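Here the complex is missing a single protein chain, while all its other protein chains stay put.
Letters A, B and C name the chains as they come in the text, with residue numbers starting at 1 for each one.
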């Protein structure tokens, strides 16, 4: 049986290309593992950027508690503070930013801020961290979320934290791609169906060609074990 | 006989107070020695800031060629890049900046840029370095110049590089202080006279009380020898 | 000048209502001993500034010390989940949130460090942060380009950081990730350093790598071994998970003073 956390991680890794600069922020174990997996498999020149400022750490021993700790700095070749990583994106030099949130609409709008009205929020969420500036400036902003339900994929977000260059959306059920400003279903993970995706999505599902996500290969399985032996990719599951 | 370079250095040192942050830039051997002398004599807590970014270097072995070299960094306790030193002044945290130039008028206007019209300069000068932003922002901008003649102290500068908080002007002949926007003669060095100052100054000499600059004491002489054994204060004489 | 003082003395210098920037990031190198002390001293109406905060902000909210938070992210990560005391305080209207994009906190601190009233910010596209956060605005490009977003300067009254090494004069060094700490030093009016270790005078002068924080910018130095606990201190100690959980389990403000007392004992 394929675990959604494995499928998501592998599918995210496949989106990354050799030589790209890739930013992972706070509370981002799953895309962090995906980036390390891509580096191991097909993108050895991928450059991981992060909050502690370690550029391209080598085989970091990830922490269960944080994805912003010094373990991403220790084996780095160079230093680039968070401020400088943001600057890089602002001047057009960041290829990929991984970002998450609590709500997303079918135009790629992200809410990570609050539920209700901002003047008097019903629920205060953690906040978008870098989203508001990274989603519009990174060449590709990849949205990931470990829940796929109608409270997450909504008709309209309660608050628009950020919107911009979301290129891909990865969930436990499927992979959306942005096409002319609209999220289209690109592939459904092997263990589910378009019906299940539709049931759990509050906006209408549209697609051009419906694919199944390519199953995880043996090489991917073993690389995944190697880069994430403690299964940190599954923390939020 | 008192050398003008010694008198200027000592008189500048006397202007500095304990605990002050003091910036010396390029081509500034004389005020650099003055700052080290003040630190030696009456201002042990003076913090010297400089272009290489060495904060408060301890007994640096100065270079004859540059006042922006690594000898000011090597024995520093902390690092503060030039950009950060400027920032400090911009936010109101720099006590003293030493600056020079080629012309000065009796309102404290400085020209370090050019002679003639800026659209077609007759003589291109080095440029004001930090003057244009430091003279208005440092709490006290101290102007020093190793020449005192009518081409330097002019009725009107050819080009206004900077103007602002000039508090003191030190020359081989005398010490001016700024008072309500005007340079007033504060003291004449022991080896000269108000007549000589006036002859060599193109603007009218005004003063409230005319003093002689206090001669160099024995303690000052010996401290000067210690901080500047190779007489770098006299390079421009 | 010897700037070493006790934690109590250092924190006493912070008046109610002060704007305070807190170093570190999430559960990494946060000056928690100083945070505990702020709660013990019952500070009121603090205006907190941070890019990504967690237990620091959560605890000060539980203790009722906080008036407002300027931050891009306030939450624990992964298993420790949300900052519930902070959430409750915001949802009850007790704490004002100025939500930022982490980077706009950085830009606002840069503006303060550079002595300018505001900083242009690239990248703030379609976002309701522009309407919900009064510190954000727009401005014309005088050189003819399109309008650009700006953020107002944030000049904290205090920055509090926990470092690895400091001398008695206040020269201080952080090893490993610096986060926004150095920027906070430059942006803030007054700086309090808590340090794992006090090093001898002239220690940094003999190093090839200099202290990143010059003494003249520092007002107080507190010797606080394990001063970041229960957050992680790179090269020194990891997150103390049990202690974080104990805090998260308190539930009510009444339990906090006992917890803080326990922490005082542990620090002895």
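Going forward, contacts are C-beta pairs under 8 Å (C-beta built on N, C-alpha and C of every residue); 3 or more make two chains touch, one makes a residue touch a chain.
These numbers come from a predicted model, not from an experiment.
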| item | value |
| --- | --- |
| For the chain not depicted, the shown chains it touches | A, B, C |
| Residue in contact with the excluded chain [from B:58, B:74 or B:149] | B:74 |
| Candidates B:64, B:208 or B:230 - the one touching the absent chain | B:64 |
| Sole residue of A:45, A:116, A:215 or A:229 that reaches the chain not shown, by the stated touch rule | A:45 |
| Chain not shown, touching residues in chain A | 19, 21, 45, 47, 54-56, 58, 73, 75-80, 84, 87-93, 137 |
| In chain B, positions touching the absent partner | 26-27, 29, 51-54, 63-70, 73-74, 81-83, 86, 89-91, 109, 113, 118-137, 159-164, 235-236 |
| Touching residues (missing chain, whole complex) on chain C | 107, 111, 114-123, 137-143, 145, 148, 150, 152, 175, 208-209 |
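Everything below uses one rule, namely that only the chains that are shown with their structure count from here on.
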| item | value |
| --- | --- |
| Far-end chain from chain C, centres as C-alpha averages | B |
| Distance between chain centroids, defined by C-alpha means - chain A, chain B (Å) | 57 |
| Computed distance of Cα centres, chain C from chain A, in Å | 27 |
| Chain A residues counted as touching two or more neighbouring chains | none |
| Residues of chain C touching at least two other chains | none |
